[in-house]
Structures are given as structure tokens and as C-alpha cells.
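One chain of protein is taken out of this complex; the other chains stay put.
Labels for the chains are A, B, C, D and E, by order of writing; each one numbers its residues from 1.
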Amino acid sequence: MSVKKTTTIVEQLRRAQMSELLAMNKRLDGRGLRDYRELRIDVGLIKKANGSALVSLGNTQVIAGIKVEVDEPFPDMPDKGLFICNAEVLPLASPYAEPGPPDEDAIELARVVDRGIRESEMIALDKLVIISGKKVYAVFADVSVLNSDGNLFDATSYAVVAALLTARIPKYDVQNEMLVKSEETIPLPINTIPISVTMAKIGDSIIVDPTAEEEACMDARITMATDEHGRICAIQKGGSGTFSPEQLTEIANIAISIGKERREKISNLAARE
Amino acid sequence: MSVKKTTTIVEQLRRAQMSELLAMNKRLDGRGLRDYRELRIDVGLIKKANGSALVSLGNTQVIAGIKVEVDEPFPDMPDKGLFICNAEVLPLASPYAEPGPPDEDAIELARVVDRGIRESEMIALDKLVIISGKKVYAVFADVSVLNSDGNLFDATSYAVVAALLTARIPKYDVQNEMLVKSEETIPLPINTIPISVTMAKIGDSIIVDPTAEEEACMDARITMATDEHGRICAIQKGGSGTFSPEQLTEIANIAISIGKERREKISNLAARE
Amino acid sequence: MSVKKTTTIVEQLRRAQMSELLAMNKRLDGRGLRDYRELRIDVGLIKKANGSALVSLGNTQVIAGIKVEVDEPFPDMPDKGLFICNAEVLPLASPYAEPGPPDEDAIELARVVDRGIRESEMIALDKLVIISGKKVYAVFADVSVLNSDGNLFDATSYAVVAALLTARIPKYDVQNEMLVKSEETIPLPINTIPISVTMAKIGDSIIVDPTAEEEACMDARITMATDEHGRICAIQKGGSGTFSPEQLTEIANIAISIGKERREKISNLAARE
Amino acid sequence: MSRLMSEEGIRIDGRRWNELRPVKIEVGVLKNADGSSYIEFGKNKIVVAVYGPKEVHPKHMALPDRSVLRCRYHMLPFSVEERKNPAPSRREIEISKITREALEPALILEDYPRTVIDVFIEVLQSDGGSRCAGITAASVALADAGINMRDLVAACAAGKVGGRIVLDINDEEDKMGEADMPVAYLPNLKQISLLQLDGKLTADEYRECLNLAISGCMQVYNMQREALMKKYFSTADKGGEDEEE
Amino acid sequence: MSRLMSEEGIRIDGRRWNELRPVKIEVGVLKNADGSSYIEFGKNKIVVAVYGPKEVHPKHMALPDRSVLRCRYHMLPFSVEERKNPAPSRREIEISKITREALEPALILEDYPRTVIDVFIEVLQSDGGSRCAGITAASVALADAGINMRDLVAACAAGKVGGRIVLDINDEEDKMGEADMPVAYLPNLKQISLLQLDGKLTADEYRECLNLAISGCMQVYNMQREALMKKYFSTADKGGEDEEE
Partner (left out) sequence: MSRLMSEEGIRIDGRRWNELRPVKIEVGVLKNADGSSYIEFGKNKIVVAVYGPKEVHPKHMALPDRSVLRCRYHMLPFSVEERKNPAPSRREIEISKITREALEPALILEDYPRTVIDVFIEVLQSDGGSRCAGITAASVALADAGINMRDLVAACAAGKVGGRIVLDINDEEDKMGEADMPVAYLPNLKQISLLQLDGKLTADEYRECLNLAISGCMQVYNMQREALMKKYFSTADKGGEDEEE
């Protein structure tokens, strides 16, 4: 059953302080309301994966690895490859994380990141068919959070995107309905790069890229992913607060404009293999 | 490990009151010792299921759905279809129910209902073969308890029986060892209608169709299913008390005579689609 | 997560007493430091298993059963049969055992016994192939601890070894790529008999075949398995203490010399079917 | 792709772009629960029970200053085309969470310190929009349980199908359409407590969709009020929109 | 169907209709347990341990006025034809429950408030009637543990095989026969604490079966008494039927 994580007295006090600052357009770490923390992306760290990326967003650190297997397609989608995204918050990521199967937060994280990639049609799944109805590529994206300091949604999304952009998958030749793995590797067929932008509402302010401290005080959270044409392709509101319709219009504008500028940065960072 | 549910002080006091009444052949809700509560059966509520039935027995409410799939037969039974019965007491059914996998009570419930249907040979499993040894119908009966007020055994059994009686399954044509689903649907092949009758022993009295309040006070419980020829085809004694051999003879007579009269009622109710 | 079982105050007091005795080369049960408790092996108790052995080592009692099935080989080992070893400490084995899936101790136990048998190449897995790359024998060794009084490693290892030595498996004939089970049974193909010797370090003393009482007081534990040529084929150190390099040399000598003498005893006991 | 929208702007199930599917809401359908409701929303058939406010077990989960809200969204095995395993799927776990977050702002949890309120949503039959229907019904069941609330929560999706922005996506439209955007709305507070999107929308389409969904939520809200009034006021007068409960 | 009954009324394993399979009961076979027993009943081989009465963890499970009885019936992976997964099956969970309910009426749990008594039944090799053999052995192990009891519990099935009512169904008769009815009996209280039926019986057959099963339980009861006496009285005199322990 779903139940809210408890907030402490300290967090409630901190919230008061934070609201005061935000009323003056300031944040605890000195950033402006629309500023991201420093982003670093290292790709190719894991040679045993088909693709990998280690992303630091301020103190938040996540690692994504891509593994590609050959599998059967779903019976109702004989001409589509498979994309499966999993996330776990490792117990070393924070004093509050615990070993065990993914909890509702980790499941939501994986599903929202998956949605951004799937709905933007980032991967051309129709080009991942080897034998129609029988053999397709199955692309597994596994993300592990190494250090948790807020905005896991964007960090995870950037890591999966960067790992997919730089992945190399084996090429198969088909001989008499049998697959023969060739020496050659090929990149994944990519249509677009979706960019996730996560915002938090604290009091009346909308801030971008919240830290863990800010998340502990926030009323609500929202993640929007946009594609290269500036279309919104996935949204997830979170948290026990609400947004007004006007705020949601503002939020979409932020997501589209910041998305555009960050797309370039992320493509460049991911390309530096 | 199996362990008894605790009884409260209130239940113990209530038991004294109930025993006094029963000594005068009276029950708390005014029924006679051999009277069932009002029974309602609504079939066909769930269009996505092959068959379904919502059963109310007094305040006890259960819903059964039948799903039919094509599967392989068991290697030692190449010419039999499959019947699989599951039950769960949903957490909304009572203040004591909890989310999670079925506990020992729900497992016993499913297995006893399964036994009545299987041992009476209600479904002609030998007519559920599509290709001998290769393809058979697998009939899943899933029952969920929506409101729990005693005698889940009979309510669940009636719901599964009514859902099976009114189910429509796809017809398959076999062409070159391949199955082709036809437009046509057919009913399940039915041999007999088993009727479950559940009784409780409180003090020296045997009562039929116990409420939750009566079950909390009972010494022991017994469920007997009979077929159309008045043969007993499944028995399950429950509870931490005992029965004398004489009581068990009396109980069988009750089960057979009540079973006969209820069979007609249930066939009629189920037929009103 | 791995965490140490707690030791009680009584165990700590007992440890002082034990150390004094050991300093005089004496043990609580009167044995010498290098003496095993009485070993009994009864084979063939379980007719439904392909092989079985009930082993008593003092008050420690374990039962092993071998089940052989036909399965597919691992893709990277098309010409090897399979050997799978599982162990569980049944809840009836001691006041501290609990029902549930195997804990880290039971998993270590199974893996160490497996290692001794696998690394010694006791079973000629290459002779367990029926159709290369397609059908091989899968040998399941399941061990259950019935009464736990120390040195489960050796008792379990002897039980599995004895059950394997006396197992009879069905013979299959291959006709048109199909398997036909013949009436005939054959023994498992055996290369060597590995002998496990477990020692405990208490203070400066190394003792062989520790009881539960001794294990509760020990600093560290070590199990060494040797093959018929006196080669060491598996080692596992356990416990939160350490060994010096010199002690490890001494331990290897003990394992090799005792292993030789016990191998004969175990082969003889196992042969008495 | 099948034609989801006729040239006359008629949808596959005969509705116009701004039309809801048939909705039926009943209050107080389960005897044991403190509050309950049943909703039919298109082919969705969902029953909801509320238990609480009640004591918390284990006690350390209790909060000194407010009640703890717990939510479960669950589908029965026969509620979908392919029989569903009864164990909770990742999808059900996510929907349980966003449902809780959609309901929480409407509840005055501070009125019930040291207690828990349980909401159980059981999908008997599933169609497109089951999360919205579940939130709508849960909100009614919470009211039926007598929990103090700031507002009801009414939920409804809008989306893009066959190139047009339409209200209340059904199953086929969800699968074949271009976008689905579920929204939960607190009508008196004019706040949105659930927003998700699957599929692609331009900024303009997004705003259009949001407004259309809110208008759908207002229709749903009126049906919620009617259902509650029908139970609580014997002369089942169809409540006007400007009344507060 | 194979001939389970010869024309002379001889069963597939050579027994007559009213004959038990060979039974062997040993008491006190495990060192660590407070009470234990081993039974061979036909090809069934079962070991049972009792731990308790002992402290309860977690403490909130304790009852102020009586002991809590817990039971586990479990089959080892190699006890059956096809290797069994070690995790408890639905069948094992049901049998654990009906075993507990069969034993509970014989125990004076009120004598041990705030404690727990654990009964572990491990089937080393399984044949028809393993639940009855388990209950029989568990009852002996409880006596061996010194638990205060009103009576022993003796269990035995009767059933219908090849058209005849017969005692103590074995594995083949269970699979091929018409009915199997396990019964547990408290001989001194003349009460039945377990009754199940798989298969079809007329009312007359049912009564015949019940009586035959009870007569089988009386035979089992004498073997239980003998086994206990053998352990507890050095001059192992075969106990008469009218003695109480």
C-alpha cells in the first residue's frame, strides 16, 4: 500500500527558512530558481555493458547500464523490439535507503523515465526486429542511484539517455532462420533525444532541479519530458500538494525552454566518449 | 506455520448469549437453525471474463470470474483440460483483512471450493481437449471476497458454480496442428451441479450458514458438497473443536437434504442472465 | 545483509572453561583434539529418491536425497550434466532454527558442500550427457538437517557423498532424438571421493569436528575437502576470527591425513546397502 | 491504425469530442467498510472501501499531528483481457502512489492525529481511465466515511485521438491514440492534484487538453455530489453547482 | 483403470479391506527437541519434533490465558516422485492448518498461558495418508514433550476403492480409487477432530466409511500407546486397551 514518507520537525523548520528565501528569489545553495546544478556525464565506464553512463547532478550520482539481448517480441507487437527500464536506489545512496526490492519511489522513478523515452519514441523499436514475430532485440536499461541528493528523475533520465546514445549492440546475420552473431557492432537506432525537466513547488515558487533538502520541504513535484520538436511527451506530478492551472502553464513553458538548452548540453556530453 | 486467530473477550461473552438462544432453537438474526440467509446471484457483470457471478449471501459478498486460456495438459493427463481455482479475501472485505498474498484461510477456502467442483466432476474436463496431449482449455476461476460476513465457503462455491454455468468460451478449429480461434463461443461442458452446505457447531447445536459473528463463537465448522445424485463429494472440517460420530451422521443428512433444495434455486438464479 | 548471530553470556563463560580444558588437550565430551564423534551412515532409506543417506555425526543428524531429472545443459557447457546442491536447516533441528527460506548459513553450507564435490570432480559430469547440447542428467542433492549439534559441513558433505555413491539413475535410450526410459538403472559415474574435514580454532587450539557448544565459543572455523590423491580441492574459512599462516599449514596437514583415514570409513559405510 | 474518429467528429464508441462515457456512482455499497462506493465509468467497474480513521499497527507508523493515508489500487485477475496475476504489478504500485497523492490534499488529516485511513480500490473490470475512475470513487467513499475534507476530488482524462483533443479516453483510444492525460481536480479549491501524460502534445495542445480535462472533472464532480445526496438526503434533489456540502 | 481389488477381495498391496499397512512408531528420536517421534506408515516416513511450551516472539502473539499452538507440515524435496520445490505449497499450508485443528482439542493449552508450542512435521518419504500419519506421530511427540493432554489423537483414512469401502488408502488407491476420507479421532473422548473427503460416497457409504476409519484409528491408538510405553516403562509391556496414560 502506498503511504507517505514521514517528515521531521527539522524539515518543517527548514521549510519556513526556505520559503522566506524563495520569496526573494534565492535558494539555500545560491542558485537562481531556474538554475540546474552542475551536470557531469561520463560514458563508457562499464565495458561489460553495451552502453553506460555515470551522471552527476550536483551531489546526486547515478549510473546507468544498457544490456541488449535477443528475445521474442510480444505476440501483439511482432515488429517491435523491447525496451525495459529498471531503477533501484542502492542502500549506499543515502542514510534512508535500505536493501531490498524497489519500493514505490524507485518503481515510479523507473516508470517515469521509461515513459519519457518510450513516448518520445527515442529508440526506433521497429528497427530492432531481427526476424519478424520471432526474434527482436530486448534493450534493458538498469539504473542504480549511488548518491541521492534530490532530482533523481532528471539524473536517471539523463543517464539512460546518454547510455542509449552511446550503446553499441551486436549485429546478427540470419542464416536459415538461425541467428549468427557478427563481429560488427552497431549503434541503437535513435529518433530523438527526450529531455526531462523536474520542478518543485514550495509555497508559491516553482524551482527547477530540487535538492534533497528542497524535496523534503516541497509541496509538490512535477517532471516534464520534451522531444526535439518542443512537444511534451511525458508528465508526472508527484507529492501531496497541488498545482493551479496557471502554474501548470508556466511549468510547461519552463520545461520546453530549459529542455531545448539542456538537450544540446547532454548530446555533447554524451558524445565525448 | 499454522496458528489460530485470536478471539476477543467480547466474542467470548457473545458466545454465552448465543448458546442460550440456540438452546431455544433461536439465532441472533432471527433465523431458524437450518435457514440460509437471503441469496442473490448476478451473472455476467464482467464482460472481459468468460463468465462471472456476484453472489450475496446475507451481507457476505463475493465475485467470481472465469478466464479460459489455451495451455498444455499435464504430462500424466494428456486428455484432460485444466481447472485452477484461486480465492482471495480482499482487504476491503473486513476490518481484519490485510493486503498481501492469500493466507491459510484463503488457501483453504480456494482448495475446498476446488475440491467440491473437481470431485463432483462438475466440469467435463475430458471434453476440454483441443489437441490430445498438446492443447487443452485451462479454466481459471478467481474469486474475490468483497464483504466478509461469514460462510465464505458456500458463497464462494455458489459464485464459482454460477460463473461456470454461464461461461462462454472461444471455439477453436485445428488446421495443420495450429489453432484458429473461431467467432463462435460455446458453453463449458457441465456434468452436474455440486452444492456446498456449511454448518457450524456451537455448544451442542448444529446451525447452517453461520454469520461472521457465529463463526467467531463456533467450536467447529464443516462443509459438505453433494452432487445431483445426493452423493457427498467433498468434506472439510475446520475449527479447533470436534464432532461426535452421531453429529456427523446428522450433518450429512442436512447437507444432502438442503443441497437438493438449494441446487434448484442456484440453477435458476444462475440461468437468469 | 550479512550479520553475526549473537552470542550469549553463558556461551562466553563456557568459552573460558573450554579454553582451560583445551590448554590441557582435553574437550568437554572427553574427545582428543583430533577425534571425530561417532559416525553412522544409513543409505537407501528413501525409496522415492534415486539415492539417499541418513548421517549421524554424534548428535548431528542430516538426511540427503538425490533426485535425477532430464534437463537441458547450460548453453556454454553442452557436454556436461548438471549438479545442484541445496541445504536447509529444518526448524525441528534446533530451538534456534526457524521455518522459511534458507538463511546465509544454510546457503554457505550448501555452497561449500557443492564446492567440495564439484572441484574434486567427484561426479563425471561429462558422462551425464544423453544428447549432446540437448539432454543431460540433472542431479539434485537436497540435504535437510534434522538435528543440529555442530559441524553441519562434514555431516552434510558425508550425506551427499554417500547418497551419490549409492544412487541409481534411470537409463535412457535415444530413438529418433526422443528419449525412451529403460527398465534398467545405472549408478552415477564417480571419479573420486572427496572428504571434508572441519576444524575450529578456540584460543590457540585447533580441534576437529566441533560440537554446537564448541562452535558457539570458537574464534574461527575452517573446512577443507581433499580428494583421493591427497589434494586439497575446496577450502572455506568461517567465523569472525583469524588464522596465522602457520596454523593454516598445520590445518592442511590435518585435513589431508584425517581425510585419508575417513575416506575408507565413509566408502565402507556407504557401501553397506 | 483504425479510424478512431469519423469525418463527422464521432468517436469509435459514438461520443463527441467533449462527451464523457456513461457514468454511474453508488454510495455505501459494502456493509463492513466505514465508507464505500461503486463506480461504472464506461466499461470500468470499480468498488472502493475506506476504513478509518482507526488505530495504527505497528504503532511507530503513527504521526503525532495527523492521520496517515494509505492507498491501494488493485485489479482483479479477470478485470482485463489477459488474466492478471493477483500479485501487485509495478503499474498498480505506481497508481497506488499517485492516487494517494491525488487524494491527500483534499483530506483534513490534521483532524485525526495518531490514526490511519485506508483506501482500497478494487477494479472489477478495467477500461481506459481506471485510475481516474478509482480516484473519483475513492473521494466519494472518503466522504461516505465521514472524513473531514476540504473538497471532493474529481478525476477525468483528456487526450489526443485521431489528431483531435478529446475528453475521457477509452481503452481503444488509449491504445491507438496519440496522447492520454489523466487529471484530478479539486473543484472548489481550483487545484490540480494529479497530472500525468503519455504521448505527445504541443504546448498549445497541452493547454487545450488541460482545460478540457478540467471541464470533464467538473461534470464528474456534479455526479459525485448527486450520488452523495441521493444517499444522504432522502428527497434526492439533484444538487445545484453552487452548493457546498 | 488398473484392478485395485482382486476377486478374492485382496488389495493391490496384498491387504484385506479392513487391514492397516505396516506401522512402526518410535519415540524420542531427536536430541534437541522437547519431544519427538518417527513413524513409518506404509511407505510414509515422517519425523516430528515438538518445541515448547516456550516464550513467544514477538510477544504480542502471546495469549494471557493459554498457549498458542503452531503447526507446520512440510515435505522434503525428495519425498515424492517428482522433486518438490522446498517452498511451502498450497497443499502443505492447508494440511498444516487442518493438522493444527486436529491436534488442538487434545491439548490442555490453558495450562501454559503466555507460551507457544511448535509442532514440526517433516515428511521424509510420502505415501497415501501422510497427513494422518503426521497427526498420529505429532500426537505422540506432544506426549513425549510432556504437554498436558486430554487424549491422544489417532488418525487413519478409509475410502472407496474398486467399489468397496476399505481401510487406510495407499498412494495408488488414492490416485485410482473412488474416495478417500481422512479421519482423526480422540479415542477416550470419542470425538472426531479431522474429517475430509475427496471423491464420491452415498450417505450409506459415508457412514460405513466413518465407522471403518474410527476402527482404524483405534488400532493406531494402541500402537501409539505401545510406542510411548516402550520408551517410558522399561519393562515394555504391551498396554491393554482399558488403561489410561
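Definition applied: contacts are C-beta pairs under 8 Å (C-beta built on N, C-alpha and C of every residue); 3 or more make two chains touch, one makes a residue touch a chain.
Since this is a predicted model, take the numbers as computed values, not measurements.
In the entire assembly, the chain absent from the figure touches the shown chains A, C. When you scan C:Q17, C:S132, C:T249 or C:N268 for touch with the missing chain, the hit is C:T249. The missing chain, though absent from the display, is touched by one residue of C:R27, C:K48, C:K67 or C:R115; that residue is C:R115. The chain not shown here touches chain C at positions 1-4, 6, 104-105, 107-108, 110-111, 115, 119-120, 222, 224, 227, 230-245, 248-249, 252-253, 256.
Touching the omitted chain from chain A are residues 45-49, 52, 59, 61, 63, 65-67, 69, 86, 88, 90-95, 99, 101, 140, 142, 144, 146-149.
Rule of thumb we're sticking to: only the chains that are shown with their structure count from here on.
The minimum number of touch steps linking chain A to chain B comes to 2.
When the contact pairs of C-E are matched by residue number across B-D, B-E or A-D, over half of them reappear in B-D.
The innermost chain, defined by the distance from its C-alpha mean to the mean of all protein C-alpha atoms, is B. Centre-to-centre separation of chain D and chain E, using mean CA positions: 53 Å.
Each chain gets one centre point, the mean of its Cα atoms, and the points for chain B and chain E are 27 Å apart.
For chain B, residues touching at least two other chains, in rising order: 1, 99. Within chain E, contacts with two or more other chains are made by residues 72, 118. Listed by label, the pairs of touching chains are A-D, B-D, B-E, C-E.
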